[in-house]
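Got a structure here, written out as structure tokens. Questions coming.
Note that one protein chain of the assembly has been removed; the remaining protein chains are unaltered in position.
We just call them A and B in the order they show up, numbering each chain from 1.
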Amino acid sequence: MATETAMLSLDNPVFVTYLLAASIMLLKLMLQPWMTVVRMMTVRAGFRSPEDARKSPLNPTPSSGQLEPNEHVERSRRMNLNDLESIPGFLMAGFLFVLTEPPLILAQVLIWGYVIARGAHFIAYLTAQLHDVRATCWTFSSLPVLVMAVYILLAGLSA
Amino acid sequence: MATETAMLSLDNPVFVTYLLAASIMLLKLMLQPWMTVVRMMTVRAGFRSPEDARKSPLNPTPSSGQLEPNEHVERSRRMNLNDLESIPGFLMAGFLFVLTEPPLILAQVLIWGYVIARGAHFIAYLTAQLHDVRATCWTFSSLPVLVMAVYILLAGLSA
Partner (left out) sequence: MATETAMLSLDNPVFVTYLLAASIMLLKLMLQPWMTVVRMMTVRAGFRSPEDARKSPLNPTPSSGQLEPNEHVERSRRMNLNDLESIPGFLMAGFLFVLTEPPLILAQVLIWGYVIARGAHFIAYLTAQLHDVRATCWTFSSLPVLVMAVYILLAGLSA
């Protein structure tokens, strides 16, 4: 068994695979709220807090209804919530998976499979594809994390 | 002080304790959305995106009202949101806690206490027990994470 020193090193291709995917998914996680911000500023609606409807430099002409749900904004919020249900779980599962020293090819399939599925899910959600398309992408993003979690569980049980 | 190599090894019983609990909680985190999916498919309601009410193989007979909140589905969504408020925090706190080299018995009590409390909370929420029952389970799941966070803080301060 390799030492953990080797496991979390940039010399370990499994860790590098994870590191690249994790950084991409962290960017996705942190940039989705920016899409919500941009959409709110564009439509000047879909705010959530009472104080957001007050006159300010960013909201120079307040109007009634700015606090009501706006589908253009809500879509980005739903995408964000979907990220929250998936990405932190992937980030932790993937990291612990690296520590169980999986075969490189398995790590590559699961980790890049996740990233590709989430990318496809993002596009499907953004462009309001038929539910079945989005659901298929979501399923392919859920399965790799479940497989990694089971793999970690079995590694822990065999310790 | 042991090396970190030993800390994140399957030879370290504190890490194995964490790894087992983390994999179980990762499965819980990732499977709750599947309960939401199953419930949506069963009642054919509680959808959130406008496109989900369109005719498709998974929704062959669209009907008005499919986009309105459905309590059977919403309960699973609330359970999911509750997971999001708790499990990622536990996963990170538990991992950093392992790195502070706590006594095994303390780690076992806090980590398994958390898992048991979340399991009880899941059952209480699923079966719509009286609020006080659910709140008690939730409290016992919150305290171990808070204790671990304080433990990490003190370890960092004493460095």
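A few remarks follow.
We adopt the following convention: a residue touches a chain if its C-beta (ideal position, glycine included) is under 8 Å from a C-beta of that chain, and two chains touch if they have at least 3 such contacts.
As the structure is a prediction and not an experimental result, all values here were calculated from the model.
Among A:L31, A:V109 or A:L157, the one in contact with the hidden chain is A:L31. Across the interface with the omitted chain, chain A contributes residues 4-5, 7-11, 16, 19-20, 22-24, 26-27, 29-31, 33-34, 37, 47-52, 54, 56-59, 80, 84, 87-88, 91-92, 95.
Chain B meets the missing chain through residues 1, 3-5, 7-8, 71, 75, 78, 84-86, 88-89, 92-93, 96, 99, 125, 128-132, 134-135, 142, 145-146, 148-150, 152-153, 155-159.
One rule holds in what follows: only the chains that are shown with their structure count from here on.
Look at where the CA atoms of chain A average out and do the same for chain B: the two points lie 17 Å apart.
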